[in-house]
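Missing here: one protein chain of the complex. Every other protein chain is in place.
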Amino acid sequence: MAAASSFYSIVAGVGAGTGRSVAIKFAQTYPVALLARNPANYESIVKEINAAGGKAIGISTDVSSQSSVTNAFAEIQKEFKGKKLAAAVYNVGGKFVRKPFLELSLEEYEAGYEANGKGFFLFAQATLPSLLSSVPDSPHPPSLIITGATASLRGGSNMSSFASGKFALRATGQSLAREFGPQGVHVAHAIIDGVIDIPRTKGWNANNGAPDGKISADAIADSYWYLHTQPRSHFTQELDVRPYVEKF
Amino acid sequence: MAAASSFYSIVAGVGAGTGRSVAIKFAQTYPVALLARNPANYESIVKEINAAGGKAIGISTDVSSQSSVTNAFAEIQKEFKGKKLAAAVYNVGGKFVRKPFLELSLEEYEAGYEANGKGFFLFAQATLPSLLSSVPDSPHPPSLIITGATASLRGGSNMSSFASGKFALRATGQSLAREFGPQGVHVAHAIIDGVIDIPRTKGWNANNGAPDGKISADAIADSYWYLHTQPRSHFTQELDVRPYVEKF
Amino acid sequence: MAAASSFYSIVAGVGAGTGRSVAIKFAQTYPVALLARNPANYESIVKEINAAGGKAIGISTDVSSQSSVTNAFAEIQKEFKGKKLAAAVYNVGGKFVRKPFLELSLEEYEAGYEANGKGFFLFAQATLPSLLSSVPDSPHPPSLIITGATASLRGGSNMSSFASGKFALRATGQSLAREFGPQGVHVAHAIIDGVIDIPRTKGWNANNGAPDGKISADAIADSYWYLHTQPRSHFTQELDVRPYVEKF
Partner (left out) sequence: MAAASSFYSIVAGVGAGTGRSVAIKFAQTYPVALLARNPANYESIVKEINAAGGKAIGISTDVSSQSSVTNAFAEIQKEFKGKKLAAAVYNVGGKFVRKPFLELSLEEYEAGYEANGKGFFLFAQATLPSLLSSVPDSPHPPSLIITGATASLRGGSNMSSFASGKFALRATGQSLAREFGPQGVHVAHAIIDGVIDIPRTKGWNANNGAPDGKISADAIADSYWYLHTQPRSHFTQELDVRPYVEKF
C-alpha cells in the first residue's frame, strides 16, 4: 500500500465486486477516492485499505447529479491537495431494469442512460483536466478506464434501458479515446461478459454452477491495472472478458 | 396517392430531406402524419401531398416531451379514426453538436440522447401497440424504421453528444427488433453514412464535389419502402447506405 | 422476361434455393448465365426461364478452378457476344463441414476457403473488368452481389471451415467495395441469417416449425434486385436478413 504517492486515483461505482477489487489494487500504488451513492458501499473498503497502510477516502456521490459530482471533486481536491490524478475508473452500473418494452416507464428506460451516459459525462469532465495535467510526469499514462458489459455490444430483448446506457457509454468512451489519446491520456473500455463472483451473486446458477464459472473481481482489477500500466506506444482501447465456460 | 387506405403511416422528424421524401413515398400508399417541432418543416409537404391527391396531416411535436408526444398521438388517433398503423418512421436528427469534450455543456451533451434515446423511446411506446394490432391484416408487416448515421457505429472525436444518442438509438432498435420481430413487427435500422443531398447541404463540398457524391433523399425513401415491404420470412434488421465515392 | 436486353447477368452457385430465385428474378430483365458444378443444378432452371420467354444458359463450372472459370467465361462471352454485363451474383455455398476442430482434415478445413475465398477471387477477377466497362451505360450501376451467412460475422464452435471461408469472402467483398465503388461498380454483401425455405430443408425444424420460419428464396432475390437497382448516390454495402422469429 502506498499512502505517500504524489499521485492518486478515483474509483466511481464501488460495491462488493469490481469496484472493491479495483480500489484495493490501485491503492497498492496510489491513494484512492471511492465514490458511491450509499456510504455503506465504500465504508468497509476504506477501512480495509487504510488499515493495510494505504490511503483511501469515501465520498457519497450521485454521479448523475451535476452538483453532487462537483461537491465530490471539491472534496477530493481538498483531501488530495498537491497530488495529481493518475487513474480514474468508471464502474457505475446503475439501476438494472429488465422488462418488456411496453411495461417500461420513461424513468425506468432513462435509468440506463442516467448512470452510464450522463453520469459518465460528468465524471469524465471532472477527471479529464486532471488526467491531462498529469501526462508529463505520471508514472504510467494517466488512464480513464470504463466498465462495459455484454449489453455494450448487443441490445437484447427486454434490455433497452441497460443497453441504451451501455451503448452511449461506449460511444462516449470511443470519442474520448480518439480525442484524448493523442494527448497522452489512455481511455480504455472493458466489456465484462458474464456474472461477477460476488456475495450478491452467490446463489446465481451461472454456467450451470461450473467451477470458476463467474468472473473473479480480482482478475478484473488486474486487467484494469494492466491497462493502466500500458505504455503510450501500446494502448488497448477495448478488451472483452468472460469465464472460460461462458457462451458467446 | 392513396387517401382512402384503411392503414396510415407516421413520419417523425420531417424537414427538407429524408423526412420529406419518405413522407411522399409512403403517402403513395397510406395517409401519413408528419411530426416536427417546427410547423414550417412540414407545412409545404402536407400541402404537396394533399394537392397530389394523397392525405397528410402535420402536427407540431417535441418528440422528447412526453406530453407533446401524447398530444400528437391523440390528434393522430382522431384524424385517422378507424385506420390502422402500417408504418412508423423515426427520422429525428436532433441538435447536432460537434465540439471538444471539455467545451460541452451537460445540455449540449444530452442533446444527442434527448433526440435519439428519449425521443425514440416515447415514439416507440406510442406506435408499437398500434403496430402490433395491425399485424393480422396489414398489407405488409407493420414496420418501425429508424434512421441511424455513421455515428451509430463509431464514436468519433468531438462527436460524443451525437454518437451517444445514435448508439443508444441503435441499442434500443436492436432490443425492439428482438422483442417485437417474433410478434410480427419489423424493426429496421438504416445507417446513413454520408451527406444527404438537400437544399441545406447545397454548398457542402462532400466527396470533393463528385457528381452524386451526396445521398439522394428519394433513394433513402425507396430503401425505407423496400424495408417496409419485406415479408416476415425475410426481415432486414440493418443496412448501411453511402454514396459510391464515400470513404468508409 | 427479357431475352433481348443488351445487358446480361451471371449467377454463380445455382441450386434449388437462392440461386434459382435470383436467376429467375434477374432473367426478367437480363439474359442470365447460370454456373454450377453439377448441370443438374441449373438444367431445369434454364429450361424454365427459356420457356417463359427469357434467355438463360447453364455452364458446368468449378469456381475454385482457374481453368474451369476461364472456360466458363469464354463460353459466356461467346453466347452473349455484344452484350455487356450488368450484374454478377456470387452465391456459392461450398461444402459445409461442421465438426470438432481436431477431427477436421486439412482438406475439410480448406473447403470453406476454396468455395468462398479462392472461388470468389476467380469470379470477381473474371467479372469486374466487364462490370467496369458497363458503368457508362448500364441501366443500373453494374453490381457484384455476394451471399454471406451468419458465419460471416461469427466463428462458431465447430464452424472453423465455413466461417473462415465466409470471413475471407466478406473481407474481399469489403475491399472490392472500397476499390470499385468509387469507379461506379456496386459491391454488396448480404448476410443470410437463417435457414432458406427450399426442398432440401423441408424437414428441418427451423424456429420450431413457425410459419414463415425459414427465409423465402424469392424474397432474397427481391433484395438482390433491390440492391442492383440502387442508384450510385445510395449504395448499400451490407444488409442482414432473417425470419422474424429467428434468434440473433
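Each chain carries a letter (A, B and C) given by its place in the written order, and its residues are counted from 1.
Quick note on the criterion: a contact is a pair of C-beta atoms (placed from the backbone, for glycine too) under 8 Å apart; a residue touches a chain by one contact, two chains touch by 3 or more.
Owing to the predicted nature of the structure, the values given are computational and were not obtained by experimental measurement.
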Omitted chain - touching chains that are shown: A, C
Touch with the omitted chain, as defined above, among A:E48, A:E108 or A:D240: A:D240
Residue touching the undisplayed chain, where the options are C:A12, C:L128 or C:L239: C:L128
Identified contact with the non-displayed chain, of C:P39, C:G156 or C:P211: C:G156
Which of C:G94, C:G173 or C:G213 contacts the chain that the document leaves out: C:G173
Hidden partner interface residues of chain A, rising order: 141, 178, 181-182, 184, 186, 197, 212-216, 219-220, 222-223, 226, 230-245, 247-248
Sites on chain C contacted by the missing partner chain, in the whole complex: 66, 100-102, 104, 106, 109-110, 113, 117-118, 121-122, 124-125, 128-129, 151, 154-160, 163-176, 178-180
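Heads up, the rule we're going with is that only the chains that are shown with their structure count from here on.
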Chain whose average C-alpha position is farthest from chain B's own: A
Same or different residue numbers at the chain B/chain C copy interface, by half rule: same
Between chain A and chain B, centroid-to-centroid distance (C-alpha), Å: 35
Residues of chain C engaged with two or more neighbouring chains: none
